[in-house]
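Missing here is one protein chain; the remaining ones are kept as they sit in the complex.
Then we have chain A:
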Amino acid sequence: MLDTIIEGAIAFMLIAGGAFAFIGSLGLTHLKDFYMRLHGPSKTTTLGVGCTLIGSLIYFSREDGPIIQELLITIFAFITAPVSAHMLAKSALHHKLKPDPRTRGNPVELESEKPKHTVEEAPQGDSPLP
């Protein structure tokens, strides 16, 4: 009885992990611009890999006691995924990738830098320049 429950938990974790990772990669493939595409891998794929690792943790700690090493990879993935997503978003803003019109938000970094005044305009105030 207990074996059946544990096997069911392992099977559920494996299939849930695979489904989450597949959905994340599907989002990476068919969303419109980079800022939308960043959502899929950085949240969903991390959860999918974590689910799979916890499933294998249960699988290998059935016979001879709990095994902690698998939890290390899970914790490492959950710590490092937001950091790499942040760095990727910063580099995308630095390259000024064009957002889709449906993407919400208007970050300062994406505004085009217009010159302060044109050549025809006379500078205001008492500037020493002509």
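Operating definition for what follows: a contact is a pair of C-beta atoms (placed from the backbone, for glycine too) under 8 Å apart; a residue touches a chain by one contact, two chains touch by 3 or more; residues count from 1.
Note that contacts and distances are computed from a predicted model.
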> Name the absent chain by its UniProt protein name; which of "K+/H+ antiporter subunit F", "Cell division ATP-binding protein FtsE", "Chemotaxis protein CheA" or "NADH-quinone oxidoreductase subunit N" is it?
Replying inline: "K+/H+ antiporter subunit F"
> Please identify, in ascending order, the residues of chain A that touch the omitted chain?
Replying inline: 7-8, 10-12, 14-15, 17-19, 21-22, 24-26, 28-29, 34, 37-38, 40-41, 45-46, 48-49, 52-53, 56, 59-60, 67, 69-70, 72-73, 76-77, 80-81, 83-84, 87-88, 90-92, 94-95, 97
